[in-house]
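Yeah, one chain of the complex is gone here, protein chain that is, but the others are all in their spots.
Up next, chain A:
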């Protein structure tokens, strides 16, 4: 049960473009943008999942009546693609002309336009003067949606069915009344049912926030004004993108990266070719999908392209679906970037680190002042069990950043989430107050940044002591090779994870792995450092001396002593 291609846009008549001048269009855009911010603020503040409230793993956006993104609250870049592909799938099953105010829909299935299963997309129509003028949606990462391991990101999954509850587009509320049956199904499929329901309610509330604000806007603008402004916002971004694409030098830019999840590395290849005013982005030559969950989904792949375009040739152009119209993206069917149903997919974000790296590699010659060398990350670590203090189930996990890649003007920063996923960490004190674990160290991994004229940032060391036995899933990122350098820079150090049992035995985690760790185990994670930029011989001696003083670079000290 899947739907392969994004369905065509719903056929609504094109609005009247001449209603408002550019100043008025900007005023409407400003209001839309305020609505998105308010939705996101409301969601972050009233949700219960650590993922949403502390780490801000959520996004909100508004769409046109045709289902194209107009504006978004900019939290997580990788969500951009998902928000773009999920709504058309909802509209295919639920025709807009049959929707009523207060209707809300939900989808989380990557084979119906969504991202991995923990990301719930909740969307609803917006009405002005009784007419449908667009949609609002929020997406949030729910901590646990069932499946074979706590937190629904099992390292050993081989099919989507192992990863949790699949929701194709379904109706969650009719005219403001939430379906109690569906709520029960969702709650019953989570290890943390109360949290699921609270977060779901917070997401539904964001749609209500959006409709209330639209109601206020209609005191100043007619439905036709709003429709026209939304269409113009997209058309202007499209035209601007087409202009810059048309000005690109002819020829193909090629980039590649090696996606690393342990057992082997998968090549990701991309070719960018301007064809008049359309940019063709082709991932031909990319490796095949893998048996485990280290597969992107098409929406995550699109997100990487949107992000890379936005920060290079599209810099300064409002990011919305208008920009996307000037891009023609293909990813081979059955590849790691566009896997076939029913491939497991929960580690899509880790694949995206490398997709983005390949895109920057391709764009670096044209935009050296905008790109970075490869950035490190440790992947996702999840665990769960029964909290001995409360007798309740717990599930927890986090994505750990690493060293950021160096740029052509500066060293990479340390302990930073990779560019496509701007998440926060969870404070040590919060973690220990709420979960049966203790953090023994949280620090920088010395020597882990790739050398270069500008060196990569350093990775993180986070050491967890388990105060109860737990089932752990490691979707480890970059365990065999560190992120690549650029322009002669060296790669960063790879991720290293080891588990020391109470009896002293040590296990290395050098690939995707699910395991059981007894109470008292120490889990030490060292995440990958960033790649360097430029040849190491060109490094400023003063910068080397400064790194020595700070104790960032012990290799040199030890080297000189030897």
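Here is the rule we use: a residue touches a chain if its C-beta (ideal position, glycine included) is under 8 Å from a C-beta of that chain, and two chains touch if they have at least 3 such contacts; residues count from 1.
Keep in mind that, in the parts below, contacts and distances are computed from a predicted model.
Asker: Name the absent chain by its UniProt protein name; which of "Hydantoinase/oxoprolinase family protein", "Histidine kinase", "Amino acid ABC transporter permease" or "Response regulator" is it?
Answerer: Of the names offered in "Hydantoinase/oxoprolinase family protein", "Histidine kinase", "Amino acid ABC transporter permease" or "Response regulator", the absent chain's UniProt record gives "Hydantoinase/oxoprolinase family protein".
Asker: With the full complex in mind, choose from A:26, A:179 or A:277 the residue touching the hidden chain.
Answerer: Going through A:26, A:179 or A:277 one by one, A:26 is the residue touching the chain not shown.
Asker: Kindly state which of the options A:413, A:487 or A:519 is in contact with the chain not pictured.
Answerer: Considering the complete complex, A:413 is the one touching the chain left out.
Asker: One chain is left out of this view; which of A:82, A:311 or A:329 touches it in the full complex?
Answerer: The single option touching the absent chain is A:311.
Asker: Could you pull out which residues of chain A are in touch with the chain that's been left out?
Answerer: 21-27, 29-31, 34, 37-38, 41-42, 44-48, 50, 53-54, 74-77, 194-195, 198, 201-202, 205, 208-209, 219-221, 225, 236-237, 239-240, 244, 307, 310-311, 315-319, 322, 369-372, 400-401, 404, 407, 409-410, 413-417, 419, 422-425, 427-430, 432-433, 438, 440-444, 460, 463, 549-552
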